[in-house]
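Only one protein chain is missing from this complex, and each of the others stays in its spot.
On to chain A.
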Amino acid sequence: MAFEAFAAVIVGLSGGLAVGGGFVAFIAVLGIIPRLIQLSKRTTALRSFEWAIILGALTGSVATLHGITLKVSPFFTLPVGLLAGMFIGMLAAALAEVLNVFPIFTRRLKLEKYLIFLMMAIVLGKITGSLFQWLFFVKY
């Protein structure tokens, strides 16, 4: 019994370490935090942004693993949904940038002038795709 508990603790701890490390590495590679610091013009905010990521990950894992509920009005989901979407949007944009899609696409096809116009296509496409999925697609 004692051995089993010990083994479970070790496995749980190492699993959490690996996943947490991977998560932070992923966020670091995509450069979302430097981007937010650049936009907010506050280099001193770095530490608090790091803690925001850590606490967010902890809240998420505790909430999903232990079935805790807050039992507040559904309207609290509005800001949560908006911020969750913005984060995924930044993730998607950062990923597209890491993959170097835009420079190659626009230069090869001589579309430099239309860069922002084409950006809008992607942004609006993401919004439409997502709305379509939640409003209609999930019913099938």
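Just so we're on the same page, contacts are C-beta pairs under 8 Å (C-beta built on N, C-alpha and C of every residue); 3 or more make two chains touch, one makes a residue touch a chain; residues count from 1.
The rule we apply is simple: contacts and distances are computed from a predicted model.
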The complex's invisible chain, by UniProt name, from "tRNA N6-adenosine threonylcarbamoyltransferase", "Stage V sporulation protein AA", "Xanthine dehydrogenase YagR molybdenum-binding subunit" or "Dihydroorotase-like protein": "Stage V sporulation protein AA"
Residue numbers in chain A that touch the chain omitted from display: 31-32, 35, 38-39, 41, 63-64, 68-94, 97, 100, 102-104, 106-107, 109-112, 114-135, 137-138
